[in-house]
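Of the protein chains in this complex, one is absent; all others appear in place.
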Amino acid sequence: MSAHPANALPLLERLPVALRDACTSWLPESWRWLANSLLSIVAIFVVFATLFALLTLAERKILGRVQNRPGPNRAPLPFLGIRTYGLAQPLADGIKMLTKEDIVPRGADRVLHFLAPVALLAFSILTFAVIPYGRALLPVELDAAVLYFFAAGAATELAIFMAGWASRNKYSLLAAMRALAQLISYELPLLLSIVPVVLVAGSLSTSEIVEQQGTWLFGVFPQWHVFTPWGFAGFLIFFVAALAESNRSPFDLPEAESELIAGHLTEYSGFKYALFFMAEYFGMCALSGMGVTLFLGGWQAPIPALAFIPSYGWFAAKLLALLFVFMWIRATFPRLRIDQLTRLAWKFLVPLALVNLFTAAFWVLSSGWAGPLAFARWLVAGTLVLGPFLVLGRRLSAGLGPRTYRYA
Amino acid sequence: MSAAGELAGLSAAPGTTVRAVNDPFHGDLLEVSMGPHHPSTHGVFRMMVTLDGETVVKLKPVFGYLHRNHEKLGENTTYLGSMPYTDRLDYLNSMTNNWAYALAVEKLSGQPVPERAEYLRIILAELTRLLNHTCLAGFLLQDTGCSGTPLMYAFREREHILDLFEALSGSRMMCNYQRFGGCRVDPTPGWLAAAARLVDGYGRFLDEYEALITGNEILMARTQGVGVLQPDLAVNAGATGPMLRACGVDYDLRKVDGYGFYPRFEFRVPLGDHGDTYDRYMIRVLEMRESIRILQQALRDLPAGPIIDAKAKNRGLRPKAGEAYGRIEGPKGEIGFYLISDGGPNPYRYRVRPPSFINLTVLEDMCLGQTVADAVVILGSVDIVLGEVDR
Amino acid sequence: MLGSGLLQGLAVTAKNLAGSFHDPARYVTTEYPEQRTKLPENYRNFPFLVHDDPADPNGTLRCVACQICEKECPPQCIYIVMERDEKGKALRRPKVFDLDISVCISCQICVEVCPFDAIKMDQEYEIATRNRFGGLLLHREDLSKSNAYYHQIHPTEAAGVDAALAEQKAKQAAAKAAKAAPAPKAAATTATPATAATAQDSAISPAPAAPPPASAPDTPANPAPANPPPDA
Partner (left out) sequence: MSLAFLLIAFLTVATAAVAMALRNLVRSALLLGASWAGVAAFYLWAGAEFLAFAQVLVYVGAISMVVLFAVLLTRPSRDEGAVSPASAGRLLPALIAGGSVLGVLVGAIVGSPLRTAAKPPLAFTVRELGLQLMGPHAASLVVVGALLTVALLGAVVIAAPGRPGDREDPR
C-alpha cells in the first residue's frame, strides 16, 4: 500500500490502512512489505469473491424485477430454514456447482482443458492490482498501471482459445474462434478510448489520473473526465467495448442460439464452469473499476460537501452503478450477429475513437482559453465529437429504419 | 438470383451466392442438426442445416415428432367428440380452431347461428388473434436474444386474456367453447365489462411494447432485410395470413369471404412491402391494433338473444351425406376443415388445412444465404405451432 | 439519431423495474403454495358424480348408468357396469363407474350430454399421485361427492340444476296424480320439455379477483334424448 499522509484524514478514511498497519506492525521492517501485499491480496479476493456472489444474485433479481417477477427468493439459509429474500441463493448455487460432476470429454486435451479456466481466472484477477479503490487503497503503485491493466486483460484471449481447442468439439472450437474475433476486434476501441485520458492526464499511473479529477468547477461541478466532450465520447466507447470484452449482453456470443450450445463452455461442467463465470464477473468488475477510475473520477466525491463519506465508499457506489447499467442493458437489448458486431467495432468505434483522440488533443491545446473562448472551446469539441458520430451512425444504419405501412 | 453449385433451382436471397459443393479449397460444409431439442425451435421441430462457414447452404425441416393421428381420430369420433380435439391443434388459439370446425359442420348440416353467437365468435376470435400475435412478438424477440424481457411482458398480457377464456369456457387454453349452431356458455355482464377493460388497456400495452422493440436499432439490424420472401413464391407456396400480407399480397379471409359478421365491422388490413422478418413482425403488431378496433365495435353493439340456435343438434348429429369446407382467417393464416359425411355419426373424411404447416414449406427459400443466427429468427417469424404442423 | 431506439428500450425496462415495486399491474407473480389465485366459477378439471344424501354416498347417486356419457366421451375414459339384482333386473344404479383421469381431457362433454345431471366438473387440481396406474383410475367411491360440495364449487349452476330437478319432480308428481285419478292414459309422454335436462353448466356470481366468469341463466342446450330412459 502506498504511504500517504494518512493521519491528516478523518478516521473512517484511514480505517483500512490503519487496520492493515495494526496487523503487520509487529513484523520486522523487511518482512512488512511482503505481509502488506499478501494482506491486500486477501482483501481484494475476499471483497470481489463476495461481490461476485452478490452480483449473480443481483443480476437475477434485477432481471426478474424488470420482467415483473420477484427473482430468486426461495433458497433458505442452511440448517436455519428461513428464507432470506434470495440472499442464500449464491450459497445454493455455489454448493450446486461444487457438487456437480466435472465431466472431461475423453478426446479432450486434459492439461489444456484444466488449465483454461485457471488461466482465465488468474489473468482477470491480475487486473485488480492497479485499480485505486480509495485514497490510500492502491494495491500496487505502478508507473505504467493502465498498460499493465490491459496487458493482463489481453492474455484472457489465450485462455478462451485454450478452452475452445481443448474441448475437442467442433462447435466449441468454432465458437472459440468467434469469441476471439470479438475480443480482438474490441480490444482496439477499448485501448484507443483510453489514450485521450492518458493524453490529458499526462501519466499512465491510475492514482495520478484520479488525482487529476479531484478539483471542482465553481466548487460544485466535479472535473471528472466524463463531463468533457471528449471524455463523454471516450466513456461511451469504453463502455461499449467493455461490454464486448466481458461477453455481456448485446455481444454475448457463447449463449447465442446460433452457437447451438454454449460456445466454448460446452464441454465444461461443475466447478470449472463456475470458474468461467467467476472470471467473467471479475472481468466485468475490473473493466467497470477501470472505467470509474479513468472517466468517473475514481474515488473522488461528486461535491466537496460530501467529502466526509470515505473515498472507498464513493468508488464502490460508482462501481455498483456501472455494474447495474451492465445488467440493465442485459435485460433490454437483443443480441448482435457476429458480422454486425465486428462491423460495429471496425467501422464505427475505431474511427470514432481516433477522432476522439483529436478532440482530446484540441482540448489540451485550448486549455488556456478563458471567458467567451471557453464557450467556443466547448462548441468546437462538441462538434468534433457529434459530427463523426452522426455521419458514421447514418452510414452504419443505412437501409435500416422505421417503416410506414399501407393498408389494403 | 444467381445460385452457384447444384442448388441452382432454389432462389437464394438476392445478392448472395450459395455454393453447395464440398470444394477442398474452401473447406468442407458443416452439417448441423438444430433440434428437436433446440431451445429456440418452438417445440419439437428439427432443422438439418448445412453450413458453409456461417451462411446456410441447405436447410431441411424435419418434423412429425408431435404427430398424434388427429385426422384418423376424427374419422372414428362423433362430430361433437372431435370438437375438444380441435383445441389441441394450434394449442395457442383454441377458440379459432373451434370456430373453423363449427363453421364446417354448420355448412355440412345447414344449422343457422343466432346473431349473439356470431358476435361472440368474432369477439373471441379477435381476442385469440391478440393473444397469438403478442406471443409471437415475445418469441421472436426471445430468438434474437433479449433475455426474456419482451417475452415476459407478452405473457403478462396473454394471462389477462387467458383469464377471460377460463372464466368463460372453464379452461385457459383448451376452451372447447363453440358448438354447432352457436356457443356453449353465455358471458355474464361482468365478463363483458372485464373484456372491455382489457381491450381498452391493450392499446397502452402495445405502445409500451413498441417503444421497447420497434425502434430498437439492434432489432432492426437483425431483422430488416433478413429472410425475404418473394410475393410470387409466397402465393405459389400457398402461404396465408400475416406472412403473405407481409409480402404485400392483399388476401385476408375476413375481407375475402366475409364470413361471420365481419362485413359489419370497419377495420383495415395492413400490408408490408419488403416481406422480410421485420415486416412480418410489424404486420402482426398493426393487426393487433386493428383487432382492438374490431373488439371495441363488437363489444359495443353485442345484441341480446340466445347464444345457440333452438333447434341446434350437437349430440348424435348425423348430417346428410355430402362435403363441406369451412375456413376462417386464423391468427396464423387460413385454417380450414374439410369434412365428408356419409350420413353416419362419424365423418367419412376429416381433413384440417394447417396454416403453419403450409407456411413452413417456404422456410428453406427464406433461409438460403442467411446466417445460422438468422435461420432461427426467420423460423420464429414464420410463427409455427408444432401441434398444428404435425397434427 | 443512432441509439435513440435503444434509449427508449432502456426507459421502458426502467419503468417496469421501478413499477414492479409499487404498481400491482407490474408485479404479477402469485407465489403458489403460500398465495393462491381465486378460481373462476366456470373452471373445470376432472368430473365427479353427484349424490344427494351424504349418508349413503353410493346409494343415492343420481347416475342411472345409462352409459350415454360412456359413448359420447371422446377419449373413451369412462367404464360403467349397471347393477343388477340376482334375477338380472336392472337396478338403474352403476355397480362399477371407473373414470381414468390420465386419459380424460376434461372437455366436459359428459356433463353436457348427461340427461340426469349426475356428472359435473370438479375444481380440485392438486391430485398428483405416485402410482401411475391405480392412482389415476378413480372408482365410483372416489368419484362420488355430495350435492352440497357441488353447490360450493359451482353455486349458480348448482342452483339452476336444483331448480330444474325440483320442477321436474313436481311435474312428475302432478302427472302421477293425474294418471292415478282418471283412467290411465297409455300414450308415452312426449319428450319432456328440455328443461328437464338442463345439461348446460352456467354460472352467475362474478369472482372478485379474477375477471368475473360467464353466467346467465343457461338456455336449453340440447333436447333430452328422443325416447325416455327405458323403465322396467
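Going by the order they are written in, the chains are A, B and C; count residues from 1 in each one.
Please note the rule applied: contacts are C-beta pairs under 8 Å (C-beta built on N, C-alpha and C of every residue); 3 or more make two chains touch, one makes a residue touch a chain.
Treat the numbers as computed from the prediction; the structure is a model and nothing was measured.
Student: Quick one: say which of A:Val17, A:Ala163, A:Leu204 or A:Ala381 touches the chain that got left out.
Tutor: Result: among the candidates, A:Leu204 touches the missing chain.
Student: Hey, which of A:Tyr85, A:Phe150, A:Phe232 or A:Tyr405 is the one touching the hidden chain?
Tutor: Among A:Tyr85, A:Phe150, A:Phe232 or A:Tyr405, only A:Phe150 touches the chain that is not shown.
Student: Check each of A:Ala18, A:Ala49 or A:Leu142 against the chain that is not shown and name the one that touches it.
Tutor: In the full complex, the listed residue that touches the missing chain is A:Leu142.
Student: For the chain that's not shown, point to the residue among A:Val104, A:Leu158, A:Ala262 or A:Val380 touching it.
Tutor: Looking across A:Val104, A:Leu158, A:Ala262 or A:Val380, the contact with the absent chain belongs to A:Leu158.
Student: By the contact criterion defined above, which parts of chain A meet the unshown chain? Give residue numbers in ascending order.
Tutor: Counting only chain A, the missing chain is touched by 109, 111-112, 142-144, 147-148, 150-152, 154-155, 157-158, 161-162, 165, 177, 180, 184, 187, 202-205.
As a convention for this text, only the chains that are shown with their structure count from here on.
Student: I'd like the most central chain, judged by C-alpha centroids against the all-protein C-alpha centroid.
Tutor: B
Student: Please tell me the distance, in whole Å, between the geometric centres of chain A and chain C computed from their C-alpha atoms.
Tutor: So the centroids are 61 Å from each other.
Student: Would you kindly tell me how far, in whole Å, the mean C-alpha position of chain B lies from that of chain A?
Tutor: Measuring from centre to centre gives 44 Å for this pair.
Student: Rounded to a whole Å, what is the gap between the Cα centroids of chain B and chain C?
Tutor: From the centre of chain B to the centre of chain C is 32 Å.
Student: Residues of chain B touching 2+ other chains?
Tutor: Within chain B, the residues that touch at least two other chains are 149, 153, 156, 212, 214-220.
Student: Listing for chain C: what residues touch at least two other chains?
Tutor: Within chain C, residues 2-3, 6, 9, 12-13, 16, 28 contact more than one other chain.
Student: Over in the complex, which chain B residues touch chain C? Could you list them?
Tutor: 77-78, 80-85, 87, 149, 153, 156, 159-160, 163-164, 166-171, 174, 176, 179, 184-188, 190-191, 193-195, 198, 208, 211-220, 306-308, 310, 312-315
Student: Which residues, counting only chain C, touch chain A once they are in their complex?
Tutor: Going through chain C, the ones touching chain A are 1-3, 6, 9-10, 12-14, 16-17, 19-21, 26-29, 31.
Student: Applying the document's contact rule, which stretches of chain B touch chain A when the two form their complex?
Tutor: So the residues of chain B in touch with chain A come to 30, 32, 34, 38-40, 54, 141, 143-149, 152-153, 156, 212, 214-222, 224-225, 245, 250, 252, 255, 268-274, 278-279, 282-283, 286, 371-374, 376.
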